[in-house]
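Here the complex is missing one protein chain, while the rest keep their positions.
And now, chain A:
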């Protein structure tokens, strides 16, 4: 059952999940004992978005050493097998295959190493030795125990993997002791996430002063959003504040004094920013406003219509004013001195012919 050919092959991911459509014709191994491919290709390419939380192993492609075997069985295999099927020893870990092929692709073609039945005898002991020595040399290439990083490692102190240091924010053992960059990255994202969670929890409590309901608990999902006023810090839900500002002036209410003003403090705000989260500091508010404006700036203005139309908001429009060829509208403000000696910005100059 344990044919050398099968042993070479990497376990089929689909098979592992119980559903490979290729069945017997699959080029990957359908054998539970085959080594699973546990290497993160994103990390090898240079950047894995999951960082220390990645469920695959983070092994650098440049070094040809095997990651710490994930099970005792695998470990014993590579030791027991050397004489008989010596050729497969060095390749017992699929990680090594990829690493080696990536590192010195010129001397061995990857396909030959991976799928060929025979491997040159000479270079094997060498690489095996190399692999073992490297393992003890650079601990930063070892990935940390993912069980410990996720919360608890069942093997405790007997675990063959390094256990990461405890992150002060998420209290999980996910800080790699020998990768300062990754540590920092994790702590940064972790802190950010914690802050976000905190803000979200805080936001849950906030009531809209118009409908008197908790904004994030409103029955209609689309209404579970805050409408932030640019000039003051009173919370409303987006539907209430838009409703109020959109009231028809026919109702006898003054547009500038009443409708555009904050219902609570009556401070005039010229725009409302939708946000799913409420802020607790000036910086956070600025961040929300900036990211909202940035998003709008990437959308083409319907009124400007690539230069075919005129936008009533002119230079203060939040949307993108660009022509079809991608060039942005040039903003030219005409400054004129008025009779009091002040400078005024002129919107448009028209000449009138008089008879």
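Quick note on the criterion: contacts are C-beta pairs under 8 Å (C-beta built on N, C-alpha and C of every residue); 3 or more make two chains touch, one makes a residue touch a chain; residues count from 1.
Keep in mind that, in the parts below, contacts and distances are computed from a predicted model.
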item: Chain excluded from display, named as in UniProt, from "Replication protein A, subunit RPA32", "Cap-associated protein CAF20", "ADP-ribosylation factor-like protein 3" or "E2 ubiquitin-conjugating enzyme"; value: "E2 ubiquitin-conjugating enzyme"
item: Which residue of A:213, A:284 or A:329 touches the chain not shown here; value: A:213
item: Candidate in contact with the missing chain, chosen from A:15, A:43 or A:244; value: A:244
item: Given A:264, A:296 or A:322, the one touching the chain that is not displayed; value: A:264
item: For chain A, residues in touch with the removed chain; value: 209-213, 234, 240, 243-244, 247, 251-254, 257-258, 261, 263-264, 266
